[in-house]
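Yeah, one chain of the complex is gone here, protein chain that is, but the others are all in their spots.
By letter and in written order, the chains are A, B and C; residue numbering begins at 1 in each of them.
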Amino acid sequence: MTAPVSWQPHKYLPMTAEERDEMLRAIGCSTVEDLLADIPVQVRLRRALNLPPDLAEADLLAHLRQMADRNGHADRLICFLGGGAYDHWIPSAVWHLAGRAEFYTAYTPYQAEVMQGELQAAYEYQSMLCELTAMEVANASMYDGASAVGEAAVMARDLTKRNAVVVSTAVHPQYREVLRTYTRHLGIRIVEVPYQAGLATPERVAAAVGEQTAAVIVQSPNVFGCIEQGRALAQIAHEAGALLIVAVAEPISLGLLEPPGAYGADIVAGEGQPLGNHLNFGGPYLGMLATREAFVRRMPGRLVGATTDREGRRGFVLTLQTREQHIRREKATSNICTNEALNALAAGIYMAALGRTGMRRVAEVNARRAHYAKQRLCAIPGIRPAFDAPTFNEFVLHLPVAPGDLNARLVEYGFLGGLALGRWYPDLADGWLVCVTEARTRAQIDALADVVAQVVRAS
Amino acid sequence: MTAPVSWQPHKYLPMTAEERDEMLRAIGCSTVEDLLADIPVQVRLRRALNLPPDLAEADLLAHLRQMADRNGHADRLICFLGGGAYDHWIPSAVWHLAGRAEFYTAYTPYQAEVMQGELQAAYEYQSMLCELTAMEVANASMYDGASAVGEAAVMARDLTKRNAVVVSTAVHPQYREVLRTYTRHLGIRIVEVPYQAGLATPERVAAAVGEQTAAVIVQSPNVFGCIEQGRALAQIAHEAGALLIVAVAEPISLGLLEPPGAYGADIVAGEGQPLGNHLNFGGPYLGMLATREAFVRRMPGRLVGATTDREGRRGFVLTLQTREQHIRREKATSNICTNEALNALAAGIYMAALGRTGMRRVAEVNARRAHYAKQRLCAIPGIRPAFDAPTFNEFVLHLPVAPGDLNARLVEYGFLGGLALGRWYPDLADGWLVCVTEARTRAQIDALADVVAQVVRAS
Amino acid sequence: MRMDNVPLIFEYSVPGRVAVALSDPGVPEVPLEAIVGAEHLRREPAALPEVSEPDLVRHYTRLSQRNYAVDVGFYPLGSCTMKYNPKVNEDAARLPGFARLHPNAPRELAQGALQLLWELDRMFCEISGMDRVTFQPAAGAHGELTALMMIRAYHEDRGEQRTRVIVPDSAHGTNPASAAMCGYTVVTVPSDARGNIDRAALRRAADGSVAALMLTNPNTLGLFEEHVVEVAEIIHGCGALMYLDGANFNAVLGITRPGDQGFDVMHLNVHKTFSTPHGGGGPGAGPVALKQMLEPYLPTPTVERDGDGFRLDDERPKTIGRVRAFVGNFGVLVRAYAYLRTFGPLLRQTSEAAVLNANYLLQRLRPYFDLPYDRTCMHEFVLSGRRQKTQYGVRTLDIAKRLLDYGYHAPTIYFPLIVDEAIMIEPTETESRQTLDAFADALIRIAEECETDPETVRTAPHRTVVTRLDEVAAARNPNLRWRPPTKAGVTR
Partner (left out) sequence: MRMDNVPLIFEYSVPGRVAVALSDPGVPEVPLEAIVGAEHLRREPAALPEVSEPDLVRHYTRLSQRNYAVDVGFYPLGSCTMKYNPKVNEDAARLPGFARLHPNAPRELAQGALQLLWELDRMFCEISGMDRVTFQPAAGAHGELTALMMIRAYHEDRGEQRTRVIVPDSAHGTNPASAAMCGYTVVTVPSDARGNIDRAALRRAADGSVAALMLTNPNTLGLFEEHVVEVAEIIHGCGALMYLDGANFNAVLGITRPGDQGFDVMHLNVHKTFSTPHGGGGPGAGPVALKQMLEPYLPTPTVERDGDGFRLDDERPKTIGRVRAFVGNFGVLVRAYAYLRTFGPLLRQTSEAAVLNANYLLQRLRPYFDLPYDRTCMHEFVLSGRRQKTQYGVRTLDIAKRLLDYGYHAPTIYFPLIVDEAIMIEPTETESRQTLDAFADALIRIAEECETDPETVRTAPHRTVVTRLDEVAAARNPNLRWRPPTKAGVTR
């Protein structure tokens, strides 16, 4: 073979050349090649990998910093962008704790007796998510909000034995895309209900549901930031024998808004990023899934439960595993294995840090500042709100200039502007989705409004 | 009293207003004021503290970031500045480990059985420092290099019962200042020996020592970056019955240079910042102190020793405490109590990370790059080296422009230039102390040389 | 010194305690009803815990200390590749330019991130022998699903309605589960006496209804599929595609490339092969690498070069669509990128060391346990606890629990399913020989205990913070959450 026989010491590899030789001798081989004899010669790689040369740590970091610095991140630009990912303040303690090596360098807690830390934390996360959503059970995490919605649809099909899903077009378009991908080969029909005045109106939803409807899927606050009429929608779904799946892309809203469980949601599927997770250019994020107790055995994903040890002490284990792929294989409720445990841990720490009053309070600050921003921006001649429905921390404006152009100008002033909706909603080509969280100060809002006014005036 | 009786919940205070009242009741009081009755009324503060209002965490960080960003730190400017503090690359693992809460939120390990972690780490640090300096024993840390030199002088006085200390002016001026402060009231006379050609020459030192000389203090590499003739100086000191104290402001040099223990140093006192500690605008740093075994009972500071438990297992404890203030009070070897344990921990991790080969290698890269920089800069017309003695990673140049002016220009180009020596050495008003560590790349050195050449040419 | 028991965070709760300070809204006061609508207002605050920051920090610090992890000790969990997670990679992912980058940021503001992905695509292709990569999938199983969907789209695009996917009996559970989620019928094919896929059975199963074979190579026995070339011929011969479950890729980096073995598409578990931390179960990332003919079906968005820069493309007519929102688990991919740049072509050594470590450990343990497939292993190997079970009545589960007493995480057990009382050991290349020897000593001592003191093993663990937990009771009466006390007030 032409493979290199030399051995370069490497900081991640304890093995030295001498040890390699001693170990080879111990197993009766003379070279590592002997161990590779089962690999057919014709498929061996007869050259070194053509990869950029190895970098020393300092050089690596310099290189990465350079790449990172080319991005218009939220420490550089004042962020008014939302649309499924939200720039919230994360208490310092959250990642001091979630970032502890005992958590992040662990695997799935298969050996419960030595993994009580993350098992208990997951149990607590499940409990807190139930409290926040007013649902009965929650799992330990899914990949993200969009795939959680996809899995929820499959779950609804399994529960109802029906094969159609009604979904509002005011659900985040990427969530709907994933929904379509996830259901395409399972004989599930997707029926889209066009939004009206920014909402999934009960009338239109009622017109779309039928005998084969497994579930009605709405998002609240929806992709336009508008708060849906959950109770009415639940009634429609339930009267048709279907489940109501509520997607929650902005769980901070639940600090202030009526939780889905209170208005009849059967499944809550959502995105947990806003709960203590970084923007991360889209991931890792946190798929949240909560439902009714009766549905738990059709739930995808891991569940942590409390039990006792031989001495009767409380302890925690992975449970109801017969739902999962490693036991049930092709009959499992889902194929999910690796999930987003660390992000769920961070979300749990975040919820515990904010707590009963803090969660309400942070939601309130979001709502108040967003409302203020909406008023300030709508006072600019030529700008008007796209919809009348109440909103939480996002809202859509009709702009007298192209939203993309405005955003380009805003960058010059140090702002990351709202989302130009035209790409997702051609009928909203002048639509600008603005997000204002508690991380934005009044001064920043005022500055944004001033610059927007100036740009609009000049155009 | 006019003190506030209300109780505001605060995130760092678990006590709620209800708990306060319950606890007061439990001890038979009605207000906290009752507990303060021993404080004479006339010395009570009858108003609220006049401090800026409490800040929410996000606002606090924004405020601090703003202040921090006003500084010309070494991530912003390419640093060629040394003079007692050095910009070295710190392996990522060092502070991932030293930054673990079990280390940094602990106190001095008084209860050894539950503090084996930091005790063992300190024992290892002591051992590594002995290896690096080739000394027999090292303590667990002093405040910084300068105060370590001060304590070393007092220690030499106690050991020799002599009362004069000879110190080279090529010792860092701040170290000499501290030496003076530390010895002033102890009847110790300081004899300064002027440097010659950048060095503490054996001739001048020999002329200065006498019967009352407790110690000769030199620094190597010295404040000019020049490497002293350790062996000759040791001989002079020893022949006079004095000790040789070697100050080491740049311990990285010992990866490459003969260690003080090898040429006869009796005490090594130095600055451990370069061993894995951040620049921190001057502190916290790490005072290092190592000496001969025979001198250990006159050593200041904490010492960790190995011992056994009841089952014969190895364990570690604070030892030889009868030297210390909490036992000996005014007869103690020093008043030091809180030291720089965490910085010593980081230094230990750093030394273990670099290891036998890495420590040599990093020193070599320093020397080579500095040498290259010296050559490049000295090739600029008008610039010449101030001294001929060999140097490690710092060297002094005579400039044809005012060093301060040059530095001001360099900032515009993104460089943090060398130290203008005139302030410390009026005879070196045109002296520029340049430092080049392994953290400077060839490209950065070349860029510096180009800009310096340009500025010099233009002036 | 260690707490025997950490109360639930809810049990620390005291009304009125806070762990955060929030600034005032600072905007004109408007009734909340007027903002979000009275009918939408939450009536009762969520019954989240009320704790102070010191409580919070101590709680989760204590919990962390009750967790085994790679940074704490040896973690020979077969199939999971619990290698060391470099610290600098964590720093990389936390750079504000990455961690604080919004996924909806316009492309001009994300050039650094897109470049990183593009270069990672190139590196993954070089290592795998494939042509393109999608970064959408969040984990290995997600990658499987994505790949199968592309395979399905490929066949459908050619007018073929293939309905079956072949999976060996040694396969990981995610393989059949993914196939089912893609609407395929799963055909299980047995393994032969040497642990390879049974070619005769494969030939029988391979017909025009087969969409793909999902193979793991090295397989879950830690053995290289010796006849992979022939297997590929069989599969390609019936018009089906070769899918590689890349979970075991750590064995062969720089040694052999799946693309050269005949695989058409594979997923990469960056949280196994490329050292990104497992995070206690996630996040990971399961990018899929594939040959050119599958490119049209890539999920959106893809990362594309665009002049001097890069862009995300989500207008691909034949795409299978998205499998998640945004681009993928970017923060995880940054770590993988940092890892690959730290090794460069030296990457091959990781596999060499992984294989050598496994064989060395196997050599030491061979006398004490049954070895159903006695071959040179790759990066892991599978023992059987059959002898201990039949002769001493000690199950593999007991042995695993006993290892915890010795300070080690247990290997994977009862997988693969085709090995009775399976014990699947993967040491990885980041463990030293000293660690392997100490682990072998412990396992050998336990093998002896099975003879001399089986009761101690059967009732293990004994030195953990809790003793053996009752999983049956947990599943029978699920207790999946804390519940607030029925009447409001202090929890304890």
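Basically, a residue touches a chain if its C-beta (ideal position, glycine included) is under 8 Å from a C-beta of that chain, and two chains touch if they have at least 3 such contacts.
For clarity, every value in this text was computed on a predicted model and none was experimentally measured.
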Fill in the blank from the handout: Missing chain -> touching shown chains A, B, C
Fill in the blank from the handout: Considering the complete complex, of B:A152, B:V165, B:V178 or B:V193, the missing chain is touched by B:V178
Practice task
Just the residue numbers, please: which parts of chain C touch the chain that's not shown?
Solution key: 1-4, 12, 14, 21, 52-55, 57-58, 61-62, 65, 68, 71-73, 84, 86-87, 342, 404-405, 407, 430-432, 434, 461, 463-465
Exercise for the section: Over the whole complex, note the residues of chain A touching the chain we left out. Expected result: 9-14, 16-19, 54-59, 91-93, 96, 101-102, 113-114
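The definition used in the following text is that only the chains that are shown with their structure count from here on.
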Handout entry: Centre distance in Å when chain A and chain B are each reduced to the mean of their C-alpha atoms
Key = 46
Problem - Mean-CA-position distance for chain C and chain A (Å) - result: 18
Exercise for the section: Provide the list of chain A residues touching at least two other chains, using ranges where the numbers run on. Expected result: 57, 61, 91, 96, 100-101, 438
Problem - Residues of chain C touching at least two other chains - result: 15, 17-20, 22-23, 51, 53, 57, 61, 86, 88, 90-91
